[in-house]
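Removed: one protein chain of the complex. Kept in place: all other protein chains.
What follows is chain A.
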Amino acid sequence: MARVLIVDDAAFMRMMLKDILVKNGYEVVGEAPNGLKAVELYKQERPDVVTMDITMPEMDGIQAVKEIRAFDPNAKIIMCSAMGQQAMVMEAIKSGAKDFIVKPFQPERVLEALKKVLG
């Protein structure tokens, strides 16, 4: 079963996502509240896929994508974006994010994105 790293500064969001994932058979191998921690956890856990929030303290999602991709060019990262963050999502895609999901999360959309990225 695929191993997922959840990155989001809001514990509530992490919880929701974790809920959706676990119910559908994914294994959550770690949770990070900011980009810095996310990079560290990625190197440590080597998850199959990362869900990455964009706006976070310490290091934002875009920078985190860049650093993770620099460490592992095949890293699969799905951005978690709020509405109106179009430009940042594009930036993240340019930096190598594979897909994105939009808050508020709809479980089937989250699962679809994960399934497709893991393809």
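Odds and ends about this structure:
Definition applied: a residue touches a chain if its C-beta (ideal position, glycine included) is under 8 Å from a C-beta of that chain, and two chains touch if they have at least 3 such contacts; residues count from 1.
The rule we apply is simple: contacts and distances are computed from a predicted model.
With the options "Amino acid ABC transporter permease", "Carbon-phosphorus lyase complex subunit PhnI", "Chemotaxis protein CheA" or "3-isopropylmalate dehydratase large subunit" in hand, the undepicted chain maps to the protein name "Chemotaxis protein CheA" (source: UniProt). Screening A:6, A:21 or A:89 against the full complex identifies A:89 as the residue touching the chain left out.
Among A:9, A:45, A:58 or A:99, the one in contact with the hidden chain is A:99. Considering the whole complex, the residue from A:4, A:52, A:77 or A:113 that touches the absent chain is A:113. Those residues of chain A that touch the chain absent from the view are 81, 83, 85-86, 89-90, 93-94, 99-102, 109, 112-113, 116-117, 119.
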